[in-house]
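Every protein chain of the complex appears in place save one, which is left out.
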Amino acid sequence: MFSEVRKRAQKAGQPPGTAIYTGEKSDSQPLVTCVQYNGSDISEKTGNQLKDCLTEQKPGMNTWVNVEGLHNASLIEETRNHFNLHPLTIEDILNIEQRPKVEEFDHYLFVTMKILEWLPKSFSFSINQLSLIIGKDYVLSFHEEKSSRFNEIRKRLLSTPNQRLRQQGSDYLAYRIIDAVVDQYFVVLEGLGDQIEDIEQRIITSPTPQNARTVYRLKRQMLLLRKAIWPMREAINHLLYVEDELITKFTRVYLRDVYDHSMQAIDTLETFRDMLSGMLDMYLSGLTIRMNEIMKTLTIITTTVIPITALSSIYGMNLSGVPLMHSSWGFSIVSSLMALIVILMMIYFRRKKWI
Amino acid sequence: MFSEVRKRAQKAGQPPGTAIYTGEKSDSQPLVTCVQYNGSDISEKTGNQLKDCLTEQKPGMNTWVNVEGLHNASLIEETRNHFNLHPLTIEDILNIEQRPKVEEFDHYLFVTMKILEWLPKSFSFSINQLSLIIGKDYVLSFHEEKSSRFNEIRKRLLSTPNQRLRQQGSDYLAYRIIDAVVDQYFVVLEGLGDQIEDIEQRIITSPTPQNARTVYRLKRQMLLLRKAIWPMREAINHLLYVEDELITKFTRVYLRDVYDHSMQAIDTLETFRDMLSGMLDMYLSGLTIRMNEIMKTLTIITTTVIPITALSSIYGMNLSGVPLMHSSWGFSIVSSLMALIVILMMIYFRRKKWI
Amino acid sequence: MFSEVRKRAQKAGQPPGTAIYTGEKSDSQPLVTCVQYNGSDISEKTGNQLKDCLTEQKPGMNTWVNVEGLHNASLIEETRNHFNLHPLTIEDILNIEQRPKVEEFDHYLFVTMKILEWLPKSFSFSINQLSLIIGKDYVLSFHEEKSSRFNEIRKRLLSTPNQRLRQQGSDYLAYRIIDAVVDQYFVVLEGLGDQIEDIEQRIITSPTPQNARTVYRLKRQMLLLRKAIWPMREAINHLLYVEDELITKFTRVYLRDVYDHSMQAIDTLETFRDMLSGMLDMYLSGLTIRMNEIMKTLTIITTTVIPITALSSIYGMNLSGVPLMHSSWGFSIVSSLMALIVILMMIYFRRKKWI
Amino acid sequence: MFSEVRKRAQKAGQPPGTAIYTGEKSDSQPLVTCVQYNGSDISEKTGNQLKDCLTEQKPGMNTWVNVEGLHNASLIEETRNHFNLHPLTIEDILNIEQRPKVEEFDHYLFVTMKILEWLPKSFSFSINQLSLIIGKDYVLSFHEEKSSRFNEIRKRLLSTPNQRLRQQGSDYLAYRIIDAVVDQYFVVLEGLGDQIEDIEQRIITSPTPQNARTVYRLKRQMLLLRKAIWPMREAINHLLYVEDELITKFTRVYLRDVYDHSMQAIDTLETFRDMLSGMLDMYLSGLTIRMNEIMKTLTIITTTVIPITALSSIYGMNLSGVPLMHSSWGFSIVSSLMALIVILMMIYFRRKKWI
Partner (left out) sequence: MFSEVRKRAQKAGQPPGTAIYTGEKSDSQPLVTCVQYNGSDISEKTGNQLKDCLTEQKPGMNTWVNVEGLHNASLIEETRNHFNLHPLTIEDILNIEQRPKVEEFDHYLFVTMKILEWLPKSFSFSINQLSLIIGKDYVLSFHEEKSSRFNEIRKRLLSTPNQRLRQQGSDYLAYRIIDAVVDQYFVVLEGLGDQIEDIEQRIITSPTPQNARTVYRLKRQMLLLRKAIWPMREAINHLLYVEDELITKFTRVYLRDVYDHSMQAIDTLETFRDMLSGMLDMYLSGLTIRMNEIMKTLTIITTTVIPITALSSIYGMNLSGVPLMHSSWGFSIVSSLMALIVILMMIYFRRKKWI
């Protein structure tokens, strides 16, 4: 969260549209994959530069250019010139700390969103940025790093001719990509939900600070998730009502479906937040209950024993005239009195339901 | 709640419109009931497949197809082809973890909602999904499991000709089904309300952790209920203002009424939530009061007895020159002093209103 | 609150428009009062049936039918037929657990609202339902029970000819009834406000659980009140902007005034709620302060006396070689030491501002 | 706050438009000031009745009638007839418990708002009502009591001809009055802000109940302020967008400025509320910290001294065979042991960072 602000802060003072990559530098070559397809034909090429794979835009075919790795300035410049992109679009693609959004430009739509990935080992998730450019007959997708995330979609594209994905235009391909991104949100929510279910059981039985810390950690992760998912819903809604012929009526029906999924993700997120808040309340009351337990123990033992000590002390005084002092029944009577005090105390505590 | 997310998560990576049933598998045959009716005529057929009961769509008659059991893929496919449904509709019917919603398609409306059923034995409720397709002269309803829920409506359909239900179109039948669903919400709210009333009495008289746990459990059930009822209200509102001739002006008056009922359910739900929050506050202050009680007891007994012990100890010292040590009035004076201290303490505590 | 849900729950499974009275049954006859009036003429008749008092609707005159008691089905049926009311209207009139609302029908407006009555003896209020039907030249009002609430308005109608109330149409009469209902809200708010002012004083001086319970009770009453007043505001707003010639421009000016009053009632209600929340916070901090007081007392007495006991015990040991043991100054020195310890303790507590 | 409700409650049952003054009765005569002006000419008259000062409405001149004191029914009646006011307007002027609002009538605008006055002696503020009627060429202003509040504006009117205030119409004069009212809000906010700043310092250093009470008092004053300022913002906004030629485009620019001021007052108010809430949290945690301090002291002294007492008691037993009993090193060894226990305890507490 902080890194995001930090990156933005470092850019302060730079003119807008400056192509500065805010992610980590890397020496490896970026990977460019170009797929050109229509209902009947399809071709796929891979390279390190745009010109390696995109020779010519064939009429009547859709092109999908998938770029993995943003640290190569010349590749980005090449893409910009080839597709005639606005300088701000380039700036937004390179600045990997964007808020999810949709922006309309003259001949394309620009979508930026967060890809979440569940990391089962650390019980946590990673956040990466995906930028999408939807043109009349092309889709450009930009990842920070090498990623196998859309292999599924590519395989499907290559598999059968005349399927829906091949017959529809670039907007439908973009929908498929967005749908895959939103589906991942549920994988992350499932991972967090498992932890929430687990900690809920444990915090009831043992309200330890460790468990409370886990709840706080989950709450913070919810904050991060919220920053990614809430604006995503707005973005999809924007896409749904964009006044542009780029999005066909056919695809809008599908986008409505993704919108519903994003709503469901938000519902779940907010329910999780409510549950975590409830757990913290439960934890705090658990602490007070524990305190009551401790205090009861202290009080019971102290108040039981102290009168005995008092009585013994009285008979330990070096004074004359203490009753029973010289009686042979002395100890019997005094110890009976002590036993009586203890019994009375016990009855009193029993009545108060302390023991 | 988690299961919902889990199902969705398992679907991640699947192409949209894939007909995957997300509920539990079952070996039993699904049950299909078809009712065809108009003001004067009516026929009812039952079977395991659509063709068993739906031979031909008679003109001027309304058809109600009620499917119980979603695990048979071929039945669903048959229905899809017969009524020309959108692939997303089928996906949504089979995915039993939908958020309640209304979707408009070219020649039909798709409604998905949650059926709540109160389970008196476990003081809890079940959540099932009902999908409804409202066409020009047909209504399709899809349940997860065998269900006797709409027998009442079927009986009524069969009972008298020329009644309102028979004379009106498919939209009125759909309204009747939705109305029956919303009415069940009040049964669930009644069940929970009884428990809330009960726990409210108990948590005042005995603020035990068990009672607090019951309040937390009820709060969680409210979260679940909220996820079902809030979007239902939006869905009915959507239906009310749908720009489609499928919903007649006649039926809209009735839908407005269901909308009011859903508003009332939400009002009640939110009031319950407020009451439960109030109870938790009351419980927490109850814990602190209890703590105060315990501390008062400890303090009173300790501060009463300790000065006696101190005085006794002084007279237990093996020192010479202790006043009254050898006086025959010694014990009388010292014990009077002790009594005096106790009485002064009592007066002090009385003034502080501790006893 | 629960009763409301319960009634609705009992209706589950019934077809809509079923005329089922959800209030308590009664053997007494309902009372029907019909007033027909215009600027110059007026007549009033009373009976147990509609035909007893409403012989014919005279042209150019307004009719006010006031029904007290809803348990007589035939009377309701008679009214329905006479004024050609929608079945849902009848259902809503008889279901006394409605949410306040306005509904537009073809030739009339249907208003349902809550009448609040302050019960000074129990420091509480009753909630009853009033249904109002505003037609072109008639107003129908339905009460659950015999009620003298609108006698004031009836007297005024009968009093002088050519006054505003007589010259204006049915919408103005309806406004007068609604205005009288909203005015009662302020009577209830005054009653509760007096209690809030009273408890606010008391909870500062003595933060007892009894006083806290009173605050919780008031908070709950606010919840009830809220459920009645908030939707009332919406209903009046709806009436204000209803696109219907039934409400004249003349009357709209007056309705705007009632709307302002309902806003003021809500403002007051919300301020009361904020004040009650503030009181609970004050109560909780009061409990902690009290705890601090108790603990301070315990600590001061214990820490003062315990060193004395320790010193005395040391001199009570049956050991040889204890210094001062055989000195004749022994007791003087030891007791001075004790006094010194007590004084040092006192200085320490004084510095900490505990005493 | 309560008085407001009470007044409204007393009016329950009265017909609308009844001219009942809800403020305190007074024997003194009301004061009426009439100023007639245009760019070049101006005249001012004062009296107890409208006819004393308003002889005739000169064409091309603006009239400002300022009424101080509302308890004289005939004066109000006279004004009503002269300016042809709606009965509800008169009712609203006399009912001094109005919610700030703007109402449009056929030939005038009616504005009611709260005048706040800071009372430096009581560190509090008074709330009075000001009603304003803006006609084509007149402004009427109604105060509850004699008031020198608008002397400034009157002086300015009288001072120079051809200034903006003299050249513009009645709407500009009304704007000046509203602007003066809103400016006073900042005086009150300044007074409260000083107190908040002051108490913030004190509650950190000494979290006493007295300081907490001050915070609660300030919170309540915020509630009162909120009830006055929030609706004021809505009212000014209403005035800004009123579809009426009474408000010229020239004046609207100025009203937008007052609107911004009211927004700023609300921002400040809400920031104050947040700060006060933060202080209460700080106070509550302060109480718990104090409790921890007390408990630490008790624990340290008790646990240090009690082992000494135990050891002494053992050597005080009248038993034979106690080790060291008859040794001449007895006391030295035992007292060394005691010292050791104390030192070990101290080390333990030091490690726990309690001392």
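As written, the chain order gives the labels A, B, C and D, with residue 1 at the start of each chain.
Just so we're on the same page, contacts are C-beta pairs under 8 Å (C-beta built on N, C-alpha and C of every residue); 3 or more make two chains touch, one makes a residue touch a chain.
This one's a predicted model, so the numbers in the text were calculated from it and none came from an experiment.
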| item | value |
| --- | --- |
| Sole contact to the chain not displayed, among A:Phe105, A:Phe123 or A:Phe250 | A:Phe105 |
| Hidden partner chain, touching residue among D:Met263, D:Leu340 or D:Ile355 | D:Met263 |
| Sites on chain A contacted by the missing partner chain, in the whole complex | 1-2, 4-6, 8-9, 11-13, 15-17, 86, 88, 91-92, 97-99, 101, 103, 105, 209, 212-213, 216, 219-220, 223, 227, 231, 280, 283-284, 287-288, 290-291, 293-295, 297-298, 301-302, 305-306, 308-309, 312-313, 315-318, 322, 324-332, 334-335, 338 |
| Interface residues of chain D (partner: the chain not displayed) | 152, 156, 164-165, 176, 179-180, 183-184, 186-187, 189-190, 193-194, 197, 204, 253-254, 256-257, 260-261, 263-264, 267-268, 271, 274-275, 278, 281-282, 284-286, 288-289, 291-292, 295-296, 298-299, 302-303, 306-307, 309-310, 313-314, 316-323, 352, 354 |
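Keep in mind that, in the parts below, only the chains that are shown with their structure count from here on.
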| item | value |
| --- | --- |
| Copies chain D and chain C - interface residue numbers shared by over half, same or different | different |
| CA centroid of chain B to CA centroid of chain D, Å | 42 |
| Centroid distance [mean C-alpha coordinates] between chain B and chain A, Å | 26 |
| Sequence positions of chain B contacting 2 or more other chains | 284, 288, 291, 295, 298, 302, 306, 309, 313, 316-318, 322 |
| In contact (per the touch rule at the top): chain pairs | A-B, B-C, C-D |
